[in-house]
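Here's a slice of the assembly, chains where they normally sit.
Chain naming follows the written order as A, B and C, and within any one chain the residues start at number 1.
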Amino acid sequence: MTLEVRAVRKAYGSVEVLHGVDLAGSGGDVVAVVGANGAGKSTLIKILSGAESLDSGELWLDGQRLALRSPHDAQAAGIRTVYQELTLISGLSVTENLLLGRMPRRAGLIDWTEAHRRARGLLDEAGFSGIDPATLAGDLTVARQQMVEIAKALASEPRVLVLDEPSAVLAGSDLDALFALIRRLQERNVLIIYVSHRLAEVTELATSIVVIRDGTVVKTTEPARTSEDELITLMAGRKLERIYPDARPEPGGELLAVRGLSRPGEFEDVSFTLRAGEIVGMFGLVGAGRSELARCLFGDTRVASGTVCLDGAPVRFDRPAAAISAGLALVTEDRKRTGMVASMSVRDNIALATLQARKRGPLIDRRRQKATVNDMIAKFDIRPGDCAALPIATLSGGNQQKSILAKWLLAGPRVLILDEPTRGVDMATRVDIYRTIDTLARSGHAVLLISSDLAEVIGATDRVLVMRNGRISGEIRSDVATEDQVLGYSIREAA
Amino acid sequence: MTSRRLTKPAEATATSSSRGLRFIGGRPITPMGVLVFLLVVLVAVMALSTDGFLSERNLTNLLKQMVTTGLLAFGMLVVILTGGIDLSVGSVVAFTGIVSAGLIADLPIPVAMAVAIAAGIGFGLINGMLIAGFNLAPFVVTLAALTTIRGLAFVYSEVPIAPSDPGFFSLGTAMLGPIPLTTVIMFAVFIAGGIFLSQTPAGRAIYAIGGNAETVRLAGISVRKHVVLAYGISGACAGLAGVILASRVGIAQPSVGVAFELDAIAACVIGGASLAGGRGSVKAAFGGVVVLALINNLLNLHGVQSYWQQVLKGLIIVAVILVQRRSQRRRA
Amino acid sequence: SSDNDGSSGDGKSKSRTVGVANFTLGGPYFNGMDRAIKAQAEGKGVKVISTDANGDAAKLAANVEDLISRKVDAVIISGGPLESAPAALNSLKAAKIPVILVDRKFQTGEYTSWIGPDNQRIGVQDGEFLAQQLPQGGKVAIIKGGPADNSIGLARTNGLKSALGKDSKFTLVEAPDFGNWGSDGGLSVTESLLASHKDLKAVFCENDAMCLGAQRAIANANLSSQIIIAGVDGQLEALQEIAKGGNYVVTGLNSADQIGRLGLDRAIEVLDGKSVEKDTVVDSPQITKKNAQEFIDKSKS
């Protein structure tokens, strides 16, 4: 069983985003595809899965030329894809999502007991036994939805399984389960194409690694014959001398002080402070309650008990607008649902939080707005560079994320709360983001960096707060912290 | 740098929005509860505030009067579940009514009625093909259909047709004991429809399409086919309603049925259906139909003046969906 | 609740309840009728329950059923454009409740008595008057209220046609679009008409409301001196225009007030067991500049 991608080219409108990409693999391989945001990974995958047509080039499966006109053709050929974006039907049970179009029936009617049994089987086989097939897909956390997506893809016993950043929303045991699954599939001689920004897992899993930069394959190699540093350099096209910035000077006075903050069912008795000029990391297991805390600090949900002080003065935000005008900003963890307006242009999205800021009379000063937005696009190196007028939906995941950061930086916040800001973001871009928040901190801002990435949560911060079951379970200075310590705080069950 | 992640096994699935609910074929039954409550209240109010209400005649009237809205509401629900809407049902009622009355001149009554209903199905299928085939906005397509089909009804006969053959009235007037035949037919439609939507692959596909058409397509289910089917069902219900109405009134008018679609839609939404698609239950839609019928009956029995009736009806509908929403909120 | 009280059971067994089933109250003529019935009932100490079917035949049937539930002693049906209402009539017959039809006589079904105008006759009157006014003939436009499922309008138009049609001096043009019985419709239809027929000599509308719109369109086009207008009903605003002696020259009285009052009286006579005329045609005097004022005074009083 062999798959070959030969000299594939693809252009959107006038912009060519793939300039002749080659890729090959055979049953049992795990071909990792890595590259910077906007490099063309998802596009390549959309072509493999029949979702996009290729302009030129060829796809060969077992010596047969594939002509994929629709995802359906791809599935018929045995190629199944789990997309970067979740596609479950939130209103239907997990069972129906898994067996969509293949529900067992008796006398024309659906046989629910049999259906649930089969769904159960699929989940167990995939190693995701924790999920109850009878729940609504919409009621699962993103992580769990992702697992159902994968189980669904396996249900049709594909010969090629394509995974686009499956680990972006997975963590811990879920991730381990995924890896175990991938290994089982390898033994079943399935070819796996695996897109990820997590070089660690790439080097751990892959049998071969394809590095794409700006739509061309710059190198095809194997884990044994390369290093993370080399990969990063190849992806970025330049040497990233240092990932995390130098230590910052001793922070200034207390900017944000949280005391005994609680929201029953979400988080309990949370206390911490942010000082001017410091970056504080917040680690925790998915579901620990960090996002809820962030949303509450930002005035999106009401404080049940406890106090929040800004510059020593108690504040109580009843809506995000209040928090923003007080100098807070929140980059949410869920780009598509709460981060951007897909139907609008990049410019409209970047300007969204500052519509009132640049006006001439009652009207928006279009010229100044354009200028400031273009500055941001340049500053964050958002690709393609002339995207201001494009709908943000056409940008790659990482570039969308940068646009959202740009939106908030325009609002000129003093306290910046980032919830998983580097999810699905490539290393070079991460470095940009670390730099940006570092400069912000140095200019007297305070940053709360919520992240599930141990290395980053320690490396990019001054202190690390750890959350477990909605409570702060520990705090460590980053310069002395070890990953095991932080992890320990996050999982150790209370005595 | 390694980036390992962990999660506590305890991090189980269900989030707040579903806590404490049971599911049928994977869809929540909450709105139903609220409706039942609402209905009990309404009935109590009416039984106490008016003496006419519980009289057999009035109850029979109620049963008769909910048939048209009921049939249209079921068809509308199916369409709404796909994320669409069918504004043309009122015109289809007019067209099928007048055609059925016109045809019995040359055809046996059952055949004439069958032909009329078939015409209704035809209109529905055309709507569906335009919407699914060219992916046009259902609102506009069926809006255009509303105009066109109304026009065709007049083209077929400018003047009302009052068949002399008493057999034509039997469908609309026959009683099974205290219950009108037409009401029984409506119940049958709702029961069959309920099973169709919750227990058959096609029914579930219709729900799924309303949820995420793209995913359904990838699952190898023909979205087009099922959307067309949905509008076909709506057309069938409208056709049946048209024939029944003509037979009940005893005279078929090309001008009948204006704004019928609005009550049907209102019934579905009162029943907690989401116009975005994917959410809604047959039971609850039926509840919505009953609520509307009770409101009308209440206002009539209290002899509220016509214009005030309109004013109050609007206000009551808002009140009802407010209660619905509140209850959903509390659960969420 | 015991059977013998119902809505009529407010103490004195003498008191009667008459139900009114209106097909629509959406037009001045019809709610004029409704008000006339109530006004007359006031005087006679009769209770009236009025219902509105919003132009829906099925709802009319339903309303009649509701009225029966409320044990009315008689039902007056103002059927508007409705040709017939077998269901309503049947259930009333079954309940042995007398039925008085006002304005509209149903083609089919049994009723106790009918009181209404002769619409054909009114059309003829208008036609004859226009003929006098336009000795050398010319182009006359006809603006219909709605589709021919409303034979009231049809009768009026046919009346006009029978008066003018045989006379070769006249050419009749029917507006392609309906005026929907409203002044706004009358206005826009006339506007469109004038665009293609500048040489109109007269405009006939199936009711006064549309004439009022037509008159405005004609005025806006500065053709008031060229085009005269004929209508039907005797709506107050129309009478006032006619009295002014402008280009609104004639209408035929179709008095909702008169018919409504007679309708209620008829109902009472029936309930009193008097023997009554089956069909009563209310005569429709022609109203022109000469007599407009007296009708205005009448309707004001």
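As a working rule, a residue touches a chain if its C-beta (ideal position, glycine included) is under 8 Å from a C-beta of that chain, and two chains touch if they have at least 3 such contacts.
A quick note: this is a predicted structure, and the numbers were derived from the prediction, not measured.
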Subunit stoichiometry in the structure file as a whole: A x1, B x2, C x1
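Basically, only the chains that are shown with their structure count from here on.
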Is the chain-to-chain touch network here best called a line, a ring, a star, complete, or other? line
Give the identifier of the chain nearest to the protein's overall CA centre, each chain being represented by its own CA mean. B
Averaged over CA atoms, how far is the centre of chain A from the centre of chain B? Could you give it in whole Å? 42
Centroid spacing, where centroids are CA-atom means, of chain B and chain C in whole angstrom: 36
Could you state the distance in Å from the CA-based centre of chain A to that of chain C? 71
For chain A, give me the residues that contact two or more of the other chains. none
Of all residues in chain A, which touch chain B in the complex? 71-72, 75, 87-93, 95-96, 100-103, 105, 108-110, 112, 130-132, 134-136, 138-141, 143-144, 170-175, 198, 200-201, 228, 243, 265, 285-287, 452-456, 459, 468-469, 483, 487, 490-491
In the complex with chain A, residue positions of chain B that touch it: 1-9, 11-18, 23, 25-28, 195, 199-201, 204-205, 207-208, 210-212, 214-221, 278-279
Note which residues of chain B are touching chain C in the complex, please. 51-52, 54-55, 57-58, 61, 64-65, 68, 154, 157-160, 162, 169, 172-173, 245, 248-251, 253-258, 296-297, 300-301, 303, 305-307, 309-310
